[in-house]
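Here the complex is missing a single protein chain, while all its other protein chains stay put.
== subunit A ==
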Amino acid sequence: LHGCAPVWLEIMKWNGWGYSDSRFLFNKKGQAEFTGKRYRLSGMIIPGLKDWFEGTFGANLQHKTPPTPLLTNTAVPPATLNEAFVEEVKSTGIPFSHDAEDRVFRAHGHCLHEIFALREGKIGRVPDMVVWPSCHNDVVKIVQLACKHNVCLMPYGGGTSVSSALECPPEETRSIVSLDTSQMNRILWIDEKNLTAHVEAGIVGQDLERLLNESGYCTGHEPDSMEFSSLGGWVATRASGMKKNIYGNIEDLVVHIKMVTPQGVIEKSCQGPRMSTGPDIHHFIMGSEGTLGVVTEVTMKIRPMPEYQKYGSVVFPNFEQGVACLREVAKQRCAPASIRLMDNEQFKFGHALKPQVSSIFTSFLDGLKKFYITKFKGFDPNHLCVATLLFEGNREKVLQHEKQVYDIAAKFGGLAAGEDNGQRGYMLTFVIAYLRDLGMDYYVIGESFETSVPWDRVLDICRNVKARIIRECKDKGVQFPPLSTCRVTQTYDAGACVYFYFAFNYRGLSDPVHVYEQVEHAAREEILANGGSLSHHHGVGKLRKEWMRDTISNVGMGMLKSVKDYVDPNNIFGNRNLL
């Protein structure tokens, strides 16, 4: 019964990020290029990448670390099947598989250690079976059978988790069944009077937007992973989208949720926009990370597609000024759909990813811009940083809004740096994950992680966490200085979301993944010590579990635990995330 989603498997990499046809490589001339046709950068030569890559990491194109090319079935542990359960599933007609490839594909998210192991062909505990329900009722049946036969269920959406949430607990002795929601991908109805859409939870972000766009609507929810992540996953992790300033985060977008639990189906009886009926049960569901049940259907707010979109960018003399500007924008509550501030290292990184320019004229213009900023305005190229902006709305308002933001920026020494820089900044969001695979071909490993922090702490946390990463790498014997960089990706009234990127060349280390994990652990400790949160939107999974008690207090843990104990006393949803 291999592959009820054969298409998906064939077009996706099994041991790296994204589509099989899209990847970075250094061609025979040593120039970097991005393959495929799917992205704006696809098929382009990126002349600056090689120098940046070698210079930043001390990497060398001669020193390669290619992945194991094919998955060998012998590396996959045999499936422990619960025969009675399998028989009953078979009788329901719901498709399932215990094919090794299907199981391995759903045994991981995209944490560094997970991908690193796959590239080495090392497979740990994987689900014993995959089921593909195609609607809510299928899920109800599967959950009932799972309870009846005491098998462990692990919901699987887009597989983009970066919290070890999809890792099978090695101590789990029951048969583990991966419940893949990918076939539940329909928009069931659109309500234009109330501007809502009722959608099955397995739909992935890009399909949801595309389908809604056909009717002239959008949700506006655009997490960086939206190509692959699913609606159910967003709900289960409390996701956040790039354009939350206009559309809100997932908790603002959701009107109604239906979830199947071992105790039955949980849902509200109406779709009132706000209710005062005790604690909001949606908040038990959102962020439950698959520990309570499977989200099957969601009613979401929708908006008419924006009439006009405009990118923009601002260069600041230094990161401090940039943060001060973002703070002011947040204070005046005039943040555009998206506003992101990259630090100097990331600015340089972005610069290195500039594709080959087609005409002498453009390169001349680029030179002129550079001259203007560094020589005429006196910005130090080793300090300046860039904010990227995205405005949305009707044309007139966008232009007005744009002016307001640029005026504020000017007060903090910011210079408008053009639409093109802005657009490229956002395009990079989607290709950056592909870059990690390139790094891993040449001894470079890395990852990003995020936090949210009050405004007065933003600068301190950025400085301290970056410094801690550098210090820890040195202490742990990393031979080359690491890349340690950050950006502010979201603004709120009372604080901001900060992303850290961290990568290093691991030549000379015997256990690079362990070193990586130690450094990331230290960085998280540093984040917490500096008043940052455990996670802004990636979630806790198993990776950050150890800090949960300190984060939400003993009583908080007790509350969550008692909910789990009531909803799922036999731990059918046994992925052991969160608690």
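Note that in this section contacts are C-beta pairs under 8 Å (C-beta built on N, C-alpha and C of every residue); 3 or more make two chains touch, one makes a residue touch a chain; residues count from 1.
The definition used in the following text is that contacts and distances are computed from a predicted model.
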item	value
From "General transcription factor IIH subunit", "Glyceronephosphate O-acyltransferase", "Glutathione S-transferase" or "alanine transaminase", the hidden chain's UniProt protein name	"Glyceronephosphate O-acyltransferase"
Touching the absent chain when the full complex is considered, from A:Gln309, A:Asn464, A:Gln518 or A:Asn571	A:Asn464
Residue among A:Glu87, A:Glu307, A:Asp456 or A:Glu546 that touches the chain left out of view	A:Asp456
Sole residue of A:Gly58, A:Pro169, A:Gly248 or A:Gly531 that reaches the chain not shown, by the stated touch rule	A:Gly531
Residues of subunit A (touch criterion as defined above) contacting the omitted chain	456-457, 460-461, 463-464, 467-468, 528-531, 550
